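Complex shown without one protein chain; remaining protein chains in place.
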Amino acid sequence: MKKLITVAISLALAGLLGKAALAAPPADTLAAIKKKGVLVAGVKDSLPPFGYIDEKSRTIVGYDIDFINAIAKKLGVRVELKPVTSASRMPQLQEGNIDIIAATMTKNPERAKQVDFSHTYFFTGQKFITKKGTVRSLKDLAGKKIGTAKGSTSEQNVKKSIPTATVLSFDDYPQAFLALEQGKVAAVTTDEAILAGILAKAPNKAQFEIPNLQISDEPYGLGMRKGDKHFVDFVNKTLLQMERSGEAKKIFERWFGPKTPFHLQRNFKITANK
Amino acid sequence: MLTYQFDWSIVTSGKYFEWLVSGCKVTLQISIVGIVLAFIVGLLIAVMRMSNFRPARWFALAYLEFFRNTPLLVQIFFWYFGSYKILPAAVNDWLNSTNFEFAAAVIALTIYTSAFIAEDIRSGVLSIPKEQMEAARSAGFSFLRSMQYIILPQAVRITVPPLVNQFLNLAKNSSLAMTIGVMELTYQARQVESYTFKGFEAFTAATVVYLALSSIITALVHLYDKRVLNPNRAV
Partner (left out) sequence: MGELFNFNVITDNFTYFMIGRFPNGPLGGLGLTIYLAVVSCILSFFCGLVLGLLSLVRNPFISYPVNLFINIVRGLPLLMVIFWMYFLLPALMGRTVPESQTVIMGLTLFTSAYMSQIVRAGIVGIPKGQTEAAISTGLKHWQVMLYIVLPQGLRNMIPSFVNQFVSLIKDTSLAFIVGVSELTQVATQVNNRTMAYPTEIFIFIAILYFFLCYAFTSLSRWLERRLAWRKAI
């Protein structure tokens, strides 16, 4: 009986509050941002070079942040950066805590049902980081433990491509890497650009490698609330302008180019068809 | 404008339902193994705490004070990530080849909870009049035998209500195992949330399960209390 009452109360509460909760975010974010004079972006704060705390300035910087800054500049508003995790970014957006997600978010159909994505502003693929010489093909990972972060597409992809593996999800990628270092997992999997960032910072990087095994394409998009057309159009227009003016390329070179520890090639362009 | 569509079907059938069910199983496994171990270790520590052998008493005291006064979450992290440097390489290799996430969670929960259980048992024992121990000793029982046959059975009876509380705490605290990747109920509820964005549904389901679990543990022990420990009690 008690249980039944509890269920009933929970349902009632959820029903009542669910509506109230989602009445909160503004219908036209673009107008709302201009009015309040600040663009609140959900970003990663420990994932170089996309978003991380710079030790000297003690502010959050990175590839994602430069795009947000460019959009805010175009709007003529201030930027407020809010750290999010892979698991918290979508609820934060839907509850109106943030206006836009710029947090290494892969575009996929399931997510597209919940949020509207911008054009692809970064393109990478999912790979693995392993102890040197232990993994040559996906078969070597069959039945092994593989670490990644909660709520990421990496988790879903690896379950598909290596069904026999046990996927262990940690709160963030560095923790998964620590588990790899201690031999608790055989590999850490996520997007190559993120892996490169972790490897660049690892204390004994010589012991690890990123074998050339790609299990998926990962186009990143900026996430906005579903149906927020004005804002989505504005962001897309800005992204295309940044590509034309060469600013997008410059941002890529700043964080991934030859002067960085990553040396990635820019094998994509921001276009309107994606 | 957003409208939130409630979709209770995702937590009552299909893939996500299976996730939650498997989460329930893991929560139950951790809880049962943890409760049994914590009770045994707790009993042991309580006996050490009350023994006449000074080193045993001191060890028990240090154990009690340290593990009761540090957060469980920190203890979980310590056993999972921090134990690596202390243990020999061979032990680490062996641990890593097993389901170490589960083991680390159980170890942490056992040690944490046993410290509380030991104190509860000790207060139970202290509430037994001292004369009983003296009588038992003068009747020729050794300290351990008097504990075993005279004191502990009575103490355990008195200790049942606080023990139930500790068992409940252990079951609830097992939710912290999600931080090291143990796929228990809270972990799975969060997974369902991040895959489907149906947080209300997922957390409601988990909430109902936890409440049911709490009610069942409480009910079972009340039953035990009435039928086994005090069959002749009027109430």
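A and B label the chains in the order they appear, each numbered from 1.
We take it that a residue touches a chain if its C-beta (ideal position, glycine included) is under 8 Å from a C-beta of that chain, and two chains touch if they have at least 3 such contacts.
Everything numeric in this text was worked out from a predicted model, so none of it was measured.
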Not-displayed chain touches, in the whole complex, chains A, B
Only one of A:172, A:192 or A:218 touches the unshown chain, namely A:172
Full-complex touch with the removed chain, picking from B:102, B:167 or B:203, is B:203
Among the options B:114, B:175 or B:194, the absent chain makes contact with B:175
Touching the unshown chain, chain B contributes residues 65-66, 68-75, 77-78, 81-86, 168, 172-176, 178-179, 186, 189-190, 199-200, 203, 206-207, 210-211, 214-215
Missing-chain contacts on chain A, rising order, are 2, 5-6, 13, 17-18, 20-21, 24, 46, 58, 83, 85, 88, 91, 95-97, 171-172, 174-175, 177-178, 181, 201-204
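The rule is simple: only the chains that are shown with their structure count from here on.
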For the pair chain A and chain B, the C-alpha centroid-to-centroid distance in angstrom is 37
So, in the complex, the side of chain B touching chain A is made of residues 1-4, 6, 81, 84, 92-93, 96, 100-101, 179-181, 187, 190-191, 193-195, 197, 199-201, 204, 207-208, 211-212, 215
As the complex stands, chain A meets chain B at residues 2-3, 6-7, 10-11, 14-15, 18-19, 21-22, 25, 27, 86-87, 90-91, 94, 110, 114, 147, 150-151, 156, 168-171, 178-179, 182-184, 225-227
